[in-house]
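Every protein chain except one is present and positioned as in the full complex.
Our next item is chain A:
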Amino acid sequence: MLTFTDKGIYCEPGQFYIDPWKPVDYAIITHGHADHAKWGMKNYLCHHFTVPILQSRISPDISVQGIGYHETISRNGVKISLHPAGHIIGSAQIRLEYKGKVSVVSGDYKIQEDGLSTPFESVKCHEFVTESTFGLPIYRWQPVATQNEQLQQWVQHNQEQQKTSVFVGYSLGKAQRIMQALKDAGPLFVHYSIGKLNRAFEQIGVELPKYEIVDLREDVKHLDQGIVIVPPSLLESKVIKKIPYMAHAICSGWMQVRGARRWRSADAGFAISDHADWEGLIEAVKATGAEQVHVTHGQTAVFAKYLNEIGIAADVVPTEYGQEEEEESPEKKEAQS
């Protein structure tokens, strides 16, 4: 049912694309990260929660239809429904059913419940398309409660030394998780790019902890000993260095490895990710019962090889996903910023 073209993942009987990277007539979007939600599609279909994100990031004038999880629509005889992917708010796996065959395109996903996005839900299918961003057994996340405690302890430690805590995390998804984890740890300040997305979330009824939007180009004295969250693009800029007496931490799955932490020379690195870890990927693939698995981005060769070894037919399909901040391995990310 699925073909992998140079425009994106194509459903031939349904005549639509999923997360295409070149302009097409009809695109179903798994989630709002820029490598999955590109501009130029005549029509978009996505989860309700993703609508304001697309409008904010692409254009308010796009033709976009939002539907809920488990709601079914039909296109050229293909039954389409969205199922929670647990990656970020509004992220969805796309289930397609045609003549009794079921395919699922999962986009990006995580199994851990982050307390913000609708928890991942396994969908039985014949054909499953999976990511493999952290497809190596070295990637194993701590329980979310432990991760949150680590963030809180680090902030407390900084406060004891009269330091301001600066967190670097992706503005869509990660930033809100950090806010959630630190809602009682001190005054929260977010960079305006994060504030913009927060407002999109608030519009659709997501409740976020109290925060204040900060413009780092202006006076920053009031941030003293507070918690500041900025997107990764600011890491290299001089702006965060303007914050007096601060310590900065990077929150990303890549921080699992010492070499990556040291390379970025942050004061701390927390392995907190919106992607599935190794066990999570395997668990997710197994739970679908799929006969055929397509691996799209990340550790594709390794993960596909391993799936074949444990008796699950898998191949690697080329896509242009993984250009988003966290999905990128650190080397690519650096080169872009």
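Rule of thumb we're sticking to: a residue touches a chain if its C-beta (ideal position, glycine included) is under 8 Å from a C-beta of that chain, and two chains touch if they have at least 3 such contacts; residues count from 1.
Just so it is clear, contacts and distances are computed from a predicted model.
> When one chain of this assembly is omitted, its UniProt record names it as which of these: "DNA ligase (ATP)", "Glutamyl-tRNA(Gln) amidotransferase subunit A", "Phosphonate C-P lyase system protein PhnH" or "Molybdopterin synthase catalytic subunit"?
So the chain that does not appear here would be "DNA ligase (ATP)", according to UniProt.
> Out of A:198, A:256 or A:296, which touches the unshown chain?
Touches the omitted chain: A:256.
> For chain A, enumerate the residues touching the unshown chain of the complex.
Interface residues of chain A facing the absent chain: 136-140, 254, 256-263, 265-269, 299, 301-302, 305-306, 309, 329-332, 334-335.
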